[in-house]
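Shown here: the complex without one of its protein chains, the others still in place.
Chains here go by letter, A and B, matching the order in which they are written, and residues are numbered from 1 within each.
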Amino acid sequence: MKGSAIRRVLPGFGLSLGYTIFYLSVIVLIPLSGVFIKTAGMGWSDFWHTIWNTRVIAAYKISFLTALSAAGINAVFGLLIAWVLVRYKFPGKSIVDSLVDLPFALPTAVAGIALTTIYAQNGLIGSKLEPLGIKVAFTPLGITIALVFIGLPFVVRTVQPILQDLEKDTEEAAVMLGAHRWRTFSRIILPEIAPALLTGFALAFARGIGEYGSVVFISGNMPLRTEITPLLIMTKLEQFDYAGATAIALVMLVFSFIALLIINVLQSRISKRTTSA
Amino acid sequence: MAKRSTLKWFSIILAVSLVLTACGSKDKEDKASTDKSTSTGSTTTEQTTDTEKKEPLKPVELLNVSYDPTRELYEAYNKAFAAHWKQETGQEVTIKQSHGGSGKQSLAVIDGLKADVVTLALGYDIDAIQNKGLINQGWQSKFESNSSPYTSTIVFLVRKGNPKGIKDWDDLVKDGVEVITPNPKTSGGARWNYLAAWGYALKHNNNDETKAQEFVQKLYKNVPVLDSGARGSTTTFVERGIGDVLLAWENEAFLSINELGPDKFEIVYPSLSILAEPPVAVVDKVADSRGTREVSEAYLKYLYSEEGQRIAAQNYYRPRLQSVADEFKDQFKSLELLTIDKDFGGWQEAQKKHFADNGIFDKIYVPGK
């Protein structure tokens, strides 16, 4: 507790914390609480029936699995891209580095339309895959691709700084002890960047579960097969069923919150590690 | 030295952003307090010269909240009505349009989108607004012909030469035929599609509902992509090249042939279809509070005039007026049409039975198939 006493030397604690909480409440907390209040209006059995029937469970599954595999793909390729960007020199590197942020900036609907154009049966890549019997657009694979696009920057941008700050010494030591390059990577480097990688993975995953704009264009929206959870919310709204929509929204909200809590536990571990080192 | 200059540069940015914040919130208040200030602002200046000559009628603005396939229709009609209204009263009228899925649009009006008039895909969506007290009871008898100034029907759009030989509804349930139609739960147009299929199945199976359910179930098994709206389905069929037949509004089918390739598609009329009546209504509460009732009613009424009917027909909606219908009789093939009130007991009942959660449509999609 001695530490906090020293820290309070600085001015502006009351003001900054007060403002933070005020703004947070007005923009995020109070509006979000509306979801809870609206859902509370429906009875328990109604609520349970809305969030737990075959159609909805299928949608949860699709959202969960596509977001999970997209985050997995991003973890692998995102790490690779971060690695290449940090460690190697090649022409056009800074352009490549800028491109990574693009999915943040491109409107999701545009991304969805563009990806559908490319991967549809008569698209640039879709037409090449069609003879091989691989359908991308209007299948879960298409959803996954859209989510890979959306989530890519999360992984690259979380891993990149950690990889950048990695000390050469440990790698040197490993080499001196005769470790092979791959072994050095898997035993020394990977554990070091694992928390950041997991954070990036979790963020991409959390974002993927809620994504709507890009997915509706490429998914085909078939009930039980390619219908995602956010679309179900939209469907409920079209039927003037606000309570039903908020009930599903509530499930997603709780899920997102848990995912984020896990991320932040991971992060406090990272920072603990760096401060103790 | 670099440090000093960047700091200065930065302070400028911060100062500007603070000013903008202030402006921003003020802007918000302005916008909020006077509903229509910014939008009418630009039009007033242009029109003062005209209104000075005659009676000082202020320019008026209407918001027409409509569904997806009427974009072209109302773009043309709004111009015609504005000219007509000007001539009649000397008043300038600007009509703003909002388009989207019919259900979503109805919901937006319920949630406070200040529409003076709604022109939606089905009566059910206007009933929903009425239920919230924004539209007075009995809106459907306020204008002629069920308050539906134009009608349409559901037809098949197939690829040129009709390679799969699709002639009627029972061709749609054959193996290997891919049917494109939007999701009836999110699209008004798709509900007409579904009901037409249901009506056909009933008629050909001696009104046996289990058989009819099997029929639509088979049909929807042939649907590879279930878009959320009518326009999405058209894009899937036309641009992505998916499917053998598109179930579409007659006007949409004509439009896609015109806009996207007369040499690529053709229209097939089934033996039986449904009379789609997209209704219109004045949103009483909004029109009264904004003082636009008179012009709103005139706006919808003029749809029934010869000019309004002709514009509808030019945009491939079937006109009600006999003289205009005769004029365009080559364009619209006559066929046997079911009606929602006579054959399905009205929208409320059809909605409850077929499209509500756990209705027949939900039963079509059973897991494991």
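Basically, a residue touches a chain if its C-beta (ideal position, glycine included) is under 8 Å from a C-beta of that chain, and two chains touch if they have at least 3 such contacts.
Criterion: contacts and distances are computed from a predicted model.
Chemist: According to UniProt, what is the chain that's been left out of this complex called? Choose from "Sulfate ABC transporter permease subunit CysW", "5-oxoprolinase subunit PxpB", "Tryptophan halogenase" or "FMN reductase".
Modeler: "Sulfate ABC transporter permease subunit CysW"
Chemist: With the full complex in mind, choose from A:D97, A:E130, A:E192 or A:D241 the residue touching the hidden chain.
Modeler: Considering all chains, including the one not shown, the answer is A:D97.
Chemist: With the full complex in mind, choose from B:H84, B:H99 or B:H204 the residue touching the hidden chain.
Modeler: Checking each option in B:H84, B:H99 or B:H204, the one touching the absent chain turns out to be B:H99.
Chemist: Based on the whole complex, identify which of A:M42, A:I193, A:I209 or A:M222 touches the chain you can't see.
Modeler: Residue touching the absent chain, from the options given: A:I209.
Chemist: Taking the full complex into account, find the residue in B:L57, B:L260 or B:I360 that is in contact with the omitted chain.
Modeler: B:L260
Chemist: Please identify, in ascending order, the residues of subunit A that touch the omitted chain?
Modeler: For subunit A, the residues touching the absent chain are 3-4, 6-13, 15-17, 19-21, 23-24, 27-32, 34-35, 37-38, 77, 80-81, 83-90, 93-94, 96-111, 113-115, 117-118, 124-125, 145, 148-149, 152-154, 157-158, 160-161, 163-164, 168, 171-172, 175, 181, 184, 196, 199, 203, 206-207, 209-213, 229-230, 233-234, 237, 242, 245-246, 249, 252-253, 256-257, 259-261, 263-265, 267-268, 270-271.
Chemist: What subunit B residues would touch the chain not displayed?
Modeler: 2-3, 6-7, 10-11, 17-18, 20-21, 24-25, 27-28, 31-35, 39, 63, 68, 71-72, 96-100, 108, 110-114, 132, 229, 231-232, 234-235, 239, 255-256, 259-260
In this text, only the chains that are shown with their structure count from here on.
Chemist: Note which residues of subunit B are touching subunit A in the complex, please.
Modeler: My answer: residues 101, 103-104, 106-107, 110, 128, 183, 185-186, 223-228, 239-242, 355-357, 362, 365-367.
Chemist: Please output the residues of subunit A touching subunit B within their complex, sorted ascending.
Modeler: So the residues of subunit A touching subunit B come out as 54-55, 58, 116, 120-123, 137-138, 216, 220-224, 231, 234-235, 237-241, 244.
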